[in-house]
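Please see the structure below; I have some questions.
A single protein chain has been omitted; all remaining protein chains appear in their positions.
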Amino acid sequence: MQRVGVFICWCGTNISSTVNIDEVVAAVKNMPGVVYSKDYQYMCSEVGQNLVKDAIKEHNLTRVVVAACSPRMHESTFRKAAKAAGLNPYLLEIANIREHCSWVHKDKKAATQKAISLTKAAVAKAILNQPLIPGEVGVEQRALVIGGGIAGIQTALDIADAGYEVDLVEKTPSIGGKMAQLDKTFPTLDCSACILTPKMVDASMHDKINIYSYSEVEEVNGFVGNFEVVIKQKARSIDMEKCTGCGICLAKCPAKTALSEFEEGLSKRAAIYTPFPQAVPNVPVIDRETCTKFRTGKCGVCAKVCPTGAIDYEQKDERLNQKYGAIIVTTGYDLINLDSFGEYQYADHPDVITGLEFERLVNAAGPTAGKLVRPSDKKKPKKVVFIQCVGSRDKSERGKSYCSKICCMYTAKHAMLLRDKYPDCEAYVFYIDVRTAGKGFEEFQRRAVENYGVNYIKGMVGKIFPTGDKLKVNGVDALSGEVLEIDADMVVLASATQAKPGASDVGRMLSISTDRDNFFTEAHPKLRPVETHCAGIYLAGACQGPKDIPETVAQASAAAAKAIGILSKSKLVNNPCVSQVDESVCSGCLACTKMCPYEAITEKMVEQKVHGKIRRRRVAEVNAALCQGCGGCTVTCRPGAIDLKGFSNKQILAEVDAICQ
Amino acid sequence: MSVIANNAAVKNAQAFEPLIVAFCCNWCSYAGADLAGTSRLNYPANIKIIRVPCSCRVNANFVLRAFQRGADGVIIAGCHPGDCHYMTGNYYTRRRFSLLKNLLAYVGIEEARFKVDWISASEGNKFADVMNGVLEKVHKLGPNRKLRDSRWRR
Amino acid sequence: MEKIKEEIRQIAREALTGKKVDIILAWEKGPLWYDSYPAFFTKEEEVDSLTWDSFCINNLSKYLLEETMADKKVGVFVKGCDALAFNQMMQDNRIRRDNVVVYGLPCPGMIDPDKVRAKRLNRGLTEVKQSGDELIFVTKDGEITVPAHEVYYDKCLYCHYPNPVVYDQLIGEKVAAETALDRSERFSQVEALEALSAEERFAYWDSQFSKCMRCFACRNVCPACSCERCTFDDDDLDILGKAREDSEDQFFHLIRAYHVVGRCIDCGECSRVCPQDIPLEKLNRKLIKDINALYGEYQAGLDPSTKAPLVTYQLEDADSFTAGEKGGKGT
Partner (left out) sequence: MKKIAKDQLALLWEKIDQNYQLFLPIAKEKAVNFSTWKEGAEVDLDALRTVNSPKNIIFPQTETYLTFKKEGKKLGLEVVSRDEEYVVFGVRPCDVASFKLLDNVFLGEPVDKFYEENRQKGLIISQACLNPEETCFCNAFAINPESAPVGADVATWDLGDLLLWEAQSEKGKAFTEALSDLLEDVSEDDRKKLDEVKAGIKDKLEDLPLVHVAPEKIEGGLKEIFASEVWDELYQRCLGCGMCTYVCPTCHCYDLKDYNGNGCGERFRCWDSCMFSDFTMMAHGNPRTTQKERVRQRFMHKLVYYPNNYESYACVGCGRCTERCPVRLDIVKVIKKLGGERNEL
């Protein structure tokens, strides 16, 4: 027989003004198992907690119920108190008589009855509570960063600086990401390469950071502190040890037919290439689809010219198994495909370009060596129209309902760069709204209007008609209602950002969720912005939602701090409210394994003595370190062989029974 | 006459105090109920909440047990699909209880007596609305006798 | 069927003498005309009493439970519906496939003795012979010929899978898979109930459930009920008492039906064995109908490698309870 102590909190007048405490105390005394009850004005205060502690010792309480505020508020407080008094903390239950009772009901009598009922349910549950002991697992003191853009670089540097090994996995041949493609950055107009390149070099030189470029994460298993990851290193066809990055092969390669990804297709590159001159690592890769040697077997020029013999046509993909304590996802974003925006002629007219293409066109290292000319005839434009929100804030099928966040600012930047280069060139910006929430952002945009004379037009462009060598832009000025027709030489589209196409696959691999737009979901939109629902996996940068560089970097450091928090521990404790299998009842149907969101349940064979005979049986087995305690498996289990500690079938049924009295 | 009749009606209405058992997931709906409290919203005391980690923890047994023990209505509330703290738990809830709800209706349990809804941690208002809505309908239906164990005294 | 019977016996003999299997699971004939029942053959000479006729309704897959069979090698004869059951038990990991040799029997349909009695064809009946689509009832006073579909079980008339969907060896020719009745009609009784008011529906089911004696025949015969220990037998959890109490009868039947959701192959055995004639198939079919409507057509037991509807989901699944209800019929 359990000895239950019940402690009823007044919460000042918060509870006591609506709930008649005396009546609750009186009713509690008659509840089965209750041997002690006490009310106090502030149970969570030190004095109140001492009441609990003292009573546990004095009255040999084996179970404790605190009727007070929400367990989300003070369950841990009281559990600590119980623990301090020598009682297993999980033998304590909370009855929520504030948020769920005194604060939502006016009728004192009804509220009092309900408080009694809720307390009774808590007592009924507590009697069935079992002492639980959180398990401990070791932590692999190494972090994995997936994605080598600015977010990934920053995260890796922060973690490495804290003294932990970091593996940075990048899909493309070089780290740097989207930021490497940018010319200048708002709102300071400092050169993107000038601030990024040193960080890339830092990362490559850091003795705690290992960069796996041209690699992908292929498989993730395990759990916080102990992730087991398979990294695929794609065959580069170059021996990274031997290559000096001299670049002769790049120049001599005869197959210069592929469109350069880095230059957004505005120029061609060789089959053997580094994406850009400052690439890290500065080791080329052979694009086997373009390479003549791989296509026809003939050529081999690069191998002939390589002074160190680094070219290796026989190289194969390699797989690397590594264990990590924490994972940070920094996979970044993409721009949407504009094929379905036919009215803007993007697919059909070379002088209609995206903002990212504009960045390359104005970049001194870009395809035009920084000379801003029309892609079609290489002439200097006289009139340039910028269109914002192409696909952003667009609820239709082809667009994205959200704001891409960065376009207002970079469009202002583009217009300023344009006017700076060619003061005689007119710049028009069509916008729905101009959003400049950020430090120095509003000032920056005003400068574009006031100092640079950029024409901002509130309204959308209906259609663009290529007429002769001009692009006739038809739009409406929404403020005046005037129909506008601008003969532009170039049109720059601020196309919407979107999650990487493979994001949902990555999410599935990592068991982290994605939202309806395939951006990864943070654990809480406000209070846990860099955590995911999967312990030990964190998010940074635009893979979680559209972001500019300062935000990305801030989040990257935040994610790093969270990861360091895990890595700095030698052991982690688990939530002990996990599922467990009664092997004697389990039929081995494994329905539970199919629904478990964490793949925490596996099968195993057991040998059981049944009526004197040894029977080998298949049963389910829960990995307590992986189980997060949702309890979904318990419902798939028809015979109830799998049950959730802390929320067992019997406990919940007891609560139902008690509530229905 | 009419006054007396009215009084009797009022008395009857008062005599029926429905009991609604609500299973709320810890991360969204229970927190939503907490928010309803913090915001001092109002809903009747007839609704009593049982905390479960996830709506997918709710077993059909619990729902039927509540009816057996005299509940006049049962509610299951969880995170909105896609927002589950456990990623996918409530997708299973959705399937399980779509079928159970129809099955209960099929054997003659009035539909208004069993409600499943999605209430996020920020939807204190919705929590109160859903609770009030169910209660209002159950009140109209009157006490539930179906599935109820004749031996149980409430 | 006579010819097939001889073939079955031959196969059984060979399998036993060749030590291909330790046990043959088939049927045997008892003293009454409808009396064909499951039988376990371990010796060649016993096989002479093996039978195959229009009364071999029993589903032998149910006997293949791992624990029942220990490590013995079993040869089992399965009809179309038995094969679905076999697959369902495979999906539930309850059969050790490599210990079983499955002999598939295309099934012409099975005779419902109640329909024979209702036609008063059982007087002095000694034997029933099959001849194409007709059945010949041999009595002491002569022979009566009846169209087969008039006396087959209702479930056979809706049967879409008379040919086993799984087998190691198929015996005889496959039969035509056309159903005698429109397959969608199998939900017509469910729809008729759905059309009633809540009160009428409750009254209907209450009077059905209150007949229940809790003998558990429906559960024990069910190929989807294969748990090591049924939750209803869990004394510790105690969700179902032993008293005759309407509430408990209702609880039992709702949970029984709910526990086979997405796993019920609609073989109708539960209804057949119910001593009180409770139409349990109307519960099962309601759930099948709703699964089909909400989550797409699903036939349990067709493919053991698929996930049952309740252990999977789609992001855009419909539900039956929010305002934007997308399907499934509540009432």
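Which chain is which? They are A, B and C, in the order written, and residues in each are numbered from 1.
We adopt the following convention: a residue touches a chain if its C-beta (ideal position, glycine included) is under 8 Å from a C-beta of that chain, and two chains touch if they have at least 3 such contacts.
Small disclaimer: the values here were computed from a predicted structure and weren't measured.
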{"item": "Where the missing chain makes contact, among the chains that are shown", "value": "A, B, C"}
{"item": "Which residue of C:V221, C:L237 or C:A318 touches the chain not shown here", "value": "C:V221"}
{"item": "Options C:V273, C:L302 or C:A318, residue touching the unrepresented chain", "value": "C:V273"}
{"item": "Touching residues on chain C - with respect to the absent chain", "value": "30-32, 35-40, 58, 62-63, 122, 124, 207-208, 211, 213-217, 219-221, 229, 233, 235, 241-245, 269, 272-273, 275-278"}
{"item": "Contacts of chain B with the absent chain, listed as residue ranges", "value": "69, 149, 151-154"}
{"item": "Hidden partner interface residues of chain A, rising order", "value": "30, 611, 657, 660-661"}
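We take it that only the chains that are shown with their structure count from here on.
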{"item": "Approximate Å spacing (C-alpha centroids) for the pair chain A, chain C", "value": "49"}
{"item": "Where chain B and chain C are represented by their mean Cα positions, the distance between them in whole Å", "value": "37"}
{"item": "For chain C, residues that touch 2 or more chains besides their own", "value": "231, 239, 310-311"}
{"item": "Residues of chain B touching at least two other chains", "value": "60-61, 65, 82, 88, 92, 96"}
{"item": "Of chain B, residues touching chain A in the complex", "value": "19, 21, 26, 30-31, 33-34, 36-38, 40-46, 48-54, 56-62, 65-66, 69-71, 82-89, 92, 96, 128, 152, 154"}
{"item": "Residues of chain A defined as touching chain C within the complex", "value": "584-591, 594-595, 610, 613, 615, 617-618, 636, 638-641, 649-650, 653"}
{"item": "Sites on chain A touched by chain B in the complex", "value": "70-73, 96, 98-101, 103-107, 110-111, 113-114, 117-118, 121, 511-513, 515-516, 521, 533-534, 577, 595, 597-598, 628-632, 634-636, 644, 647, 649, 652-653, 655-657, 659-661"}
